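Omission of a single protein chain aside, the complex is shown with its protein chains in their original locations.
Note that the chains take the letters A and B in the order they are written out, and that residue 1 is the start of every chain.
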Amino acid sequence: MIATLVIAAFMILAMAGAIYAALVPHTLHCIIGLGLTLFGVAGIYLYLGSPFVAAMQILIYIGGISVAMVFALMLSVSLAKKMKHSEIKVILSSIAAILFLAVMARLIMTTEFPLREEPAGAAAWGVEQIGHGFLTTYSPLFIGLAICLSVAIIAAVLVARREADKS
Amino acid sequence: MNPAILAIVVIFTPLVAFATAMLFCMKAHRIAQGLILGGGAVSVVGAFLLLLGGPSETQSIVWLSSGSLELSFGFMFDGLSLSFGAVVALITFLVQVYSIGYMHHDPAKTRYFALLGLFGWAMLGFVYAVDLLQALIFWELVGLASFFLIGFWYEKPSASAAARKAFLLTRIGDTGLLIGILLIINISGMAHIPALLDAETGLTTMVSEGTLTLLVLLIFMGIMGKSAQFPLHTWLPDAMEGPTPVSALLHSATMVAAGVFLFARLHPLFMASETAILVVLCIAIFTALMSATIAMVETDLKKVLAYSSIGQLAFMLAALAAGGLLAGILHLILHAVFKALLFLCAGSYIHHFETNDMREIGRRGGRRMRWTTAGLVIGGASLAGLPPLAGFFSKEEVLASLSHGGYHLIWFLALFAAFLTAYYTFRMVFFIILPDRPLEADATVHDSSPVILGPIIFLTIATVLGGLILGPLAAILLLDVPHHSLLSMLPAILCALAGVFVAWWDFGRSRATRRGFVGAVPVLHRLFSRKWYVDDVYQAVFARFIQLMATVLHRVEVDLLDGGADRLADVTRWTGGWTARLQSGWVQAYIASGVVVVALAGYFLGSR
Partner (left out) sequence: MSLSAFLLVSLVLFSAGLVAIMSRRNLVTILVGIELMLNAASINFMAFNYYTAVDPVVGQIIVLVIIGLAAAEVAIFLSILMVLYRARHDVDVEEIREIRG
């Protein structure tokens, strides 16, 4: 019961943060909303039996990505200030999104998912299994991800710096 | 020899010569000339062999059958085809020979000779045709050759205009002819001429007289166009823009006679309709009088002859309409001979003096061209109907057939027309042989080359002896030779002599005024010299109407079609521009549309 309440709270937190982030005019508030959502999502992961992924979520997303965004915001002064906010665009895109949401919700509600009899045991969720999977079956994925990350970071640095040299 | 094979040789040799000359001999004038002349000679020999063979069975093959309708291609070997075919082939060949001299210096000689070949093919094909549709095809081909030859010197604007005019005016008539032929085929289900003419099972037994009148009058429209009868006659004088041999061959002797020939060919059909006969007679006699009066005041040598051609064609039609088949055909053939002679003489003068004005030809010593002048006088006398020349016999037959048919008013008017014919013919002759001032003593006037004189002399002899063919022609046509008393011939002879005398009084004697008796009535003189205002009326009515149509159509073109296309282009451009704005570059709009599409897809696919 308590678990249900807690997870419901996390869900509401995630959804509220998302909607706040989508609609609030100010950019910084938007990032704050994103942070709230990420936090809620981390709780959901926790509930879904994956503390490691939840930890990663908090570490990388909240600790890394959100902070990087805020830094970027601070580096470019005008980004921080409130931008022109077109009401009509928000309304139109909201209509489109709600349409999408309604259709998808109907699909979700009407679909019969092949559920497992009972959730897997805690042993199957451990960090070891993840590490094992990454290093054996999914090692190409792991390596690819690593390369991708390093390339992305190097490229990001190069792009930003080359332009800096010019200016 | 099988006459069909001979006919194929006669008809298609000129075509082969034409095609070979056009394709391979554009530079080699002599070879082309030789080819065409050779083809012409083969045609003459073949046509005369056919004629000597006498009438024989019609031969044809069916080339298209549709239900009960059978369209055939073949040849008729009755007296009409055989005699006229021989005359056509002969005159074509003579004109080709004459052209060697006449067109000696023309750079486009090959084209000229090739077109003569084309004409020979078309005309002979028409003469022997057994099927109405076949006849129509060759009829149109003849018109095409005429168009090319009138516009032979196409650099001259007047020549190309004359070619266009001839083509368009004959087209008006041919439209009627085409409708008539299609109606006949539709009603009777056949196009085979002998079958149509059959007295027991032919067209006359199938339709009421009213329908028949309509049909033959439609066909008569084509005849009016081709044989230059009022009101479609105005192209023929203009057609004199072509080379003179062409005028001799096409526009007096053979092609314009095709209309008369068609009339003779379908004679029984015309005879079955009283109304049609009256219409033809009225048109013919009016045309005869009108053309004679215009010729009275015309000074262009070739145009005088052109108007006389119109008048003589009208005579033939009148004779045929009055029932005088023999008279019409006789006049057709003899007129072809002496009119070709007159034109060739005119060409001889024109070639030498390079002017068409007969007064100037006379002043500059036309009569010193002795052979030519002899030909002109004999041809003119024949045209005037003086005995014992060819024209006397045929014209006498024409008048007799009118009087026998009981058309006395027409007969009287025809006599008057004959008087006028004699008058203007000898006006022309006196202009040339008795100029108003003494000739200069220059000796440069000499007669034309033998190659020009040869055909002239040949035709002169033929004109003198032409009357002799009356008996054989009647025999080959299976008709009786009519016998006329001297008394019944008297009016015609007197009229001709009166015409000659008045012409001498007005133009020949030394104190002549040289104005002509119509000069005394200025109104008439103006009417005649403006050619009865027919051209002006056409100009005023049709040309203006067409101009109006053109203006309207131009507006339609510019505003509706062009404008419509422009509007269409505008709409396309506008739509394009508008839809291009969808490509706004706003990635967000793209995403939004993608979202909507996915949503719709989800809706429709998910609801299965």
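One rule holds in what follows: a residue touches a chain if its C-beta (ideal position, glycine included) is under 8 Å from a C-beta of that chain, and two chains touch if they have at least 3 such contacts.
Computed from a prediction, not measured in an experiment: that's the story for all the values here.
Undergrad: Over the full complex, note down every shown chain the hidden chain is touching.
TA: Missing chain, whole complex, touching shown chains: A, B.
Undergrad: Taking the full complex into account, what residues of chain A touch the chain not shown?
TA: 4, 7-8, 11, 14-15, 18-19, 21-23, 27, 30-31, 33-34, 37-38, 41, 44-45, 47-50, 52-53, 56-57, 60-61, 64-65, 68-69, 72-73, 75-76, 78-79, 83-86, 89-90, 92-94, 96-98, 100-101, 104-105, 108-109, 113-116, 119-120, 124-125, 129-130, 132-134, 138, 141, 145, 148-149, 151-153, 155-157, 159-160, 163-164, 167
Undergrad: Could I get the residues of chain B that touch the absent chain, sorted low to high?
TA: Chain B touches the chain not shown through residues 579-588, 591-592, 595.
Following the convention adopted for this analysis, only the chains that are shown with their structure count from here on.
Undergrad: Using mean CA coordinates as chain centres, what's the gap between chain A and chain B in Å?
TA: Distance between chain centres, rounded to whole Å: 98 Å.
Undergrad: Of all residues in chain A, which touch chain B in the complex?
TA: Those in contact with chain B are residues 89, 92-93, 96-97, 99-100, 102-104, 106-107, 110.
Undergrad: Looking at the complex, which residues from chain B come into contact with chain A?
TA: That would be residues 588, 592, 595-596, 598-600, 602-603, 606 of chain B.
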